[in-house]
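Of the protein chains in this complex, all but one are displayed in their positions.
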Amino acid sequence: MNATQTIPVAITDFTKRYGAQEAVSNLTLDIERGSICGLLGPNGSGKTTTFKCLLGFARPTSGSMAIEGAPLTPATFEYLGYVPERSALYEWMTGAQHLEFNRRTFKSYDPKRAAELVDLFKVDLKKRVGKLSKGQHTALAIVLAFSTRPRILILDEPASGLDPMFQRAVLDLIIEAAANGATVVFSSHQIGQVERAADRVAILKNGKLIVDGTVDSLKGSEKIVEAIFDQMIPDLNGLAVDPRISRIVRSGRILRAYVNHDSEGVARRINELAPKNVSILDLSLEDIFINAVGDVAAASPNGDR
Amino acid sequence: MSAIFTVDPRSGVPLYLQVIEQVKRHVALGSLAPGEQLPTVKALALDLTINPNTVARAYRDLERDGVIETSPGRGSFVSSNGSSANAHRAIDDVADSILNNAIREVKNLGLDRAQVTATFERQLDRWFPIGEQK
Partner (left out) sequence: MVYVELLRLRKSLMWYTGVFAALYVIFLLSIHAPGATVHIGGDISHDHNGSIPLGALLAGLAWCPMIFATVLGVSLNRENEGVEMVWTKPVARERLALGYILVDLGAIVVAYFIALAFVMLVLATLGLTGLVVVDASAARNFGLGLGIAFMWYGLLQAATAWNRGRAGLVVGLSWAVFIVLAPLARIIPAGTWLHTAVVLINYVNPMAYMSAISSHSAGATNFSGIEVRSLNDLSFELRFALVWTIGVVASVIAIFSWKRMEV
């Protein structure tokens, strides 16, 4: 198998149903080598379900998942690193024992690398995991995942509970891995992290992929066209069904159109309505995310599966 | 050396464009001299904590524009060939982009062309008083 030609992480028409509920619907996502893909979505949008099936913890109802062009086998984990959202460490074992466990099970385990990472995150290896703080817990999981120098990384909320310094250290690890050719898929509630580290972003909502693209191209195309009118906002003349516009918000004499591409064209069209002023506003990834998922408050606060 | 660059990931301006503008600005100001080596893609990505592909894309565009040169195995350097012309073009690019943003914002205030021109000239007089013009 030629490693430069296969797609490291390929999700094809993946659907997962739990009983009557469809957790993920027809998701297709190919992640290229050396790319860092940020998977975003409110709780319950299907991120964790996708990770679970990708890692073989659950089976897709339909569709397929492939790592390096092939279905998962035990040998895959020699080069795949994973940090779970929920801690999966043994509370009664020490950090040192966890490292020993990895040393015994991974051919790819690199003790020098592990020691560096332990140093970086200041993990107390002598303490039992149950006695570690939430952040140290996460840090140990990261040390374990990166100690084999994996070329594929699947990270579910890899920085949760870490202080800002260590969060930055995690981002640096991800960036370094990608610069060395690793492929990374990670989810985070902190959009700022995705905005920095990811070149690709995929947004899930209710199990469906609603936004997929590079961060830069999204920022280049997703804009707000804002128009201010002297009087009442006139009849919109079919603007609501313009495919370039995903949403229109009116408040008083201000009209805001959330545009997914060709903001200049939309601005010209709105200009025909003779507003006092039209401007195109840039969006941060957070704005793009919130526009895409819409009413965030309606998303369930927990129960991500 | 890479610490001279700064980017704002939260801004709506794509990061690769920010990197391009930063490099051009430094070439224009001379803080990056012709022939001077730029950080590697990996080093700059780590320094700014941004995606390596984003940096690589910026470098590719800068190379296409002739601002930098990349030799395989050695790294990227500020172009020395016709460097003064490059520096000038870089200055123009940066100046364009700054003025473009400024004019867009004034226009957003609802000013028409004549009003913008008047404002612009008032500012010109402030920064370049009569008699000082070259």
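Here the chain labels run A and B in written order, and each chain numbers its own residues starting at 1.
Simple rule for what comes next: a contact is a pair of C-beta atoms (placed from the backbone, for glycine too) under 8 Å apart; a residue touches a chain by one contact, two chains touch by 3 or more.
Note that the structure is predicted; figures quoted are calculated from it, not measured.
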Partner chains on view for the chain not depicted: A
Residue touching the undisplayed chain, where the options are A:11, A:39 or A:55: A:55
Residue numbers in chain A that touch the chain omitted from display: 52, 55-59, 74-78, 80, 82, 84, 86-90, 92-93, 97, 100-102, 104-107, 144
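The criterion applied here is as follows: only the chains that are shown with their structure count from here on.
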Chain A-chain B separation of Cα centroids, rounded to whole Å: 30
Interface residues, chain A side, partner chain B - complex: 34-36, 168, 171-172, 175-176, 178-180, 192, 195-199, 215-217, 219-220, 223, 228, 276-277, 279-287
Chain A partner contacts - residues on chain B that touch it in the complex: 9-17, 41-42, 45-46, 49-54, 57, 104, 107-110
